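Partial view: only certain chains, each at its native spot in the assembly.
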Amino acid sequence: MADAPPGTVRASRASVVRLMVPTDANFTGNVFGGSILEEVDRVAYITASRHAKGTTVTASFDRVDFLGPVHVGEVLDFEAMLTFVGRSSMEVAVRVRAEEVHSGRSRHVVQAFVTMVAVDAAGRPVPAPPLVLETADERARFEDGRRRMEERRRTRPAPAA
Amino acid sequence: MADAPPGTVRASRASVVRLMVPTDANFTGNVFGGSILEEVDRVAYITASRHAKGTTVTASFDRVDFLGPVHVGEVLDFEAMLTFVGRSSMEVAVRVRAEEVHSGRSRHVVQAFVTMVAVDAAGRPVPAPPLVLETADERARFEDGRRRMEERRRTRPAPAA
Amino acid sequence: MADAPPGTVRASRASVVRLMVPTDANFTGNVFGGSILEEVDRVAYITASRHAKGTTVTASFDRVDFLGPVHVGEVLDFEAMLTFVGRSSMEVAVRVRAEEVHSGRSRHVVQAFVTMVAVDAAGRPVPAPPLVLETADERARFEDGRRRMEERRRTRPAPAA
Amino acid sequence: MADAPPGTVRASRASVVRLMVPTDANFTGNVFGGSILEEVDRVAYITASRHAKGTTVTASFDRVDFLGPVHVGEVLDFEAMLTFVGRSSMEVAVRVRAEEVHSGRSRHVVQAFVTMVAVDAAGRPVPAPPLVLETADERARFEDGRRRMEERRRTRPAPAA
């Protein structure tokens, strides 16, 4: 895995699409945050694993903004792409849109950043392949991602007992 | 809903993408057929409801071919599109591909035809909007769909007690 | 398993009975098709595995007719029996009745045909035991089943990439 | 419901049959007690509601004996029948057998007694229809059930804060 070739942002983009059903509802009849976070975790796993060509684990959810309620019966589209790659860790941005099926109208409902780490079979971090940046946007997002990564490293709690 | 405008095949196409997780596994460690059929039902519902601009219910699964085993950890892409529209009923073709995340290789694993019916709030059939055919392929699939629909009508069991 | 003795239709009949609970409901408050298909798959697995005295996998759902809505709180009885046995494949007919608990009234709500295949530990098809036909009805269903099997073989999509 | 006619033991007997799947397994690979108790509760509900011709709620599980491990892949048959009917409360005996699908061998794995209460729409107890006893066995079980009911009433904790 350490030898996996560099990859572009495009090559590891992923999309997970899911219809929200009654078992996803919370007390108010809207969709439960937990159902959404579960899928955010899965799509981030797909993008990071495609890039690393190997197993990855979630290190942190760095920011998840719920921008408005999501309703049962809507279709959610979770779009994930890499924004930054460090030595072993990869930052994935996940953008979720909700579509009202009958009208076809959709809106941006969740924005998240997830940090994944490439690991070997024993769960130890291994180098992630370099990220090939192809556009000015990708380069700008990479610099923002690097800044967030440094901030995270500075403030991450120690795994003390 | 009876007044919903005609729609193209493209306008109601839908895609549902899902990572297969351990709770989807059957006794052999492969993915359980039931987990797949559940998503086939949901994506067919999305396509039919987008076209009808209203509620739809499943009338029949007309054919579901499992072309090979699906493994936990693979990403399944369920692509649905309308093939035929009668008075109230709509035939949806669903094609499922499985992608092995690390290698990026994918294969065609399931092919299904589902018949959905446009209904009103009381569950009574209502007219579905006409289907606008734009290509020779779409017209050929429509004729095949019409033939299957007639065969189904001929052989459908009566809802007797 | 190839050596398993021939079996009668009666010997492998199976019945699965389930109370429909709120988590089985779809948007309209009726029972979700997916919940029903999951149990159709399971009862077909029981019947085919009893006959084969070994592992079986689902090859296709050949026809599933939903004859009317099913309500939360009703008891569903899934009755499965073999209709046809080829070399490795077995056709199972599944008939589902819904019973309204308070009144005791029941009605026929789903009719399905499922094709199962006997496999070895590596998932390769193995011969299924012959089916012993004891009544004129069973012989008639066997001939109908053979016709459907030939039609399926003719129209099954190739497992191409 | 208070006016529902008397019923025999036979008229309200119920059977729920379920294939045990991997999500039913506990840490040791055997089936989790909770999965079994859930179905015991449901089949007791069916029997009591058939007899009462109305809604019933669980008052107590009076005894559940697990007589041996249950394995994933086995088919469980939950048989429920009334043993005793008091004013509003009904005692249901549930006997569970596990069948190993390939060999067809089965064994008695769980024995339970559940007390259900007939209630109106507001959840208040209402009279249950009398139980018609047709055999000496049924009469003997009724006397045993009456004894257990008196013992339960004597030892039931007060619903204090």
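Just so it is clear, A, B, C and D label the chains in written order, and each chain counts residues from 1 on its own.
To be clear about the criterion, a contact is a pair of C-beta atoms (placed from the backbone, for glycine too) under 8 Å apart; a residue touches a chain by one contact, two chains touch by 3 or more.
What you are looking at is a predicted structure, and each value in this text was computed from that prediction instead of being measured.
Enquirer: Once every copy is counted, not just the 4 shown, what does the total come to?
Expert: Assembly-level count of identical protein chains is 6.
The criterion applied here is as follows: only the chains that are shown with their structure count from here on.
Enquirer: Distance-wise, how many Å sit between the C-alpha centres of chain B and chain C, to the nearest whole number?
Expert: Measuring from centre to centre gives 21 Å for this pair.
Enquirer: Taking each chain's centre as the mean position of its Cα atoms, how many Å separate chain A from chain D?
Expert: Here chain A and chain D have centroids separated by 47 Å.
Enquirer: At which residue positions does chain B touch at least two other chains?
Expert: Only 27, 32, 42 qualify.
Enquirer: Chain pairs in touch?
Expert: Here the touching pairs of chains are A-B, A-C, B-C, B-D, C-D.
Enquirer: Which positions of chain B touch chain D when the two form their complex?
Expert: Residue list for chain B touching chain D: 22-23, 25-27, 32.
Enquirer: Residues of chain D touching chain C in their complex?
Expert: Those residues of chain D that touch chain C are 14-19, 21, 42-43, 45-46, 49-50, 53-54, 75, 101-104.
Enquirer: Along chain A, where are the residues that touch chain C in the complex?
Expert: Against chain C, chain A makes touches at 21-23, 72-73.
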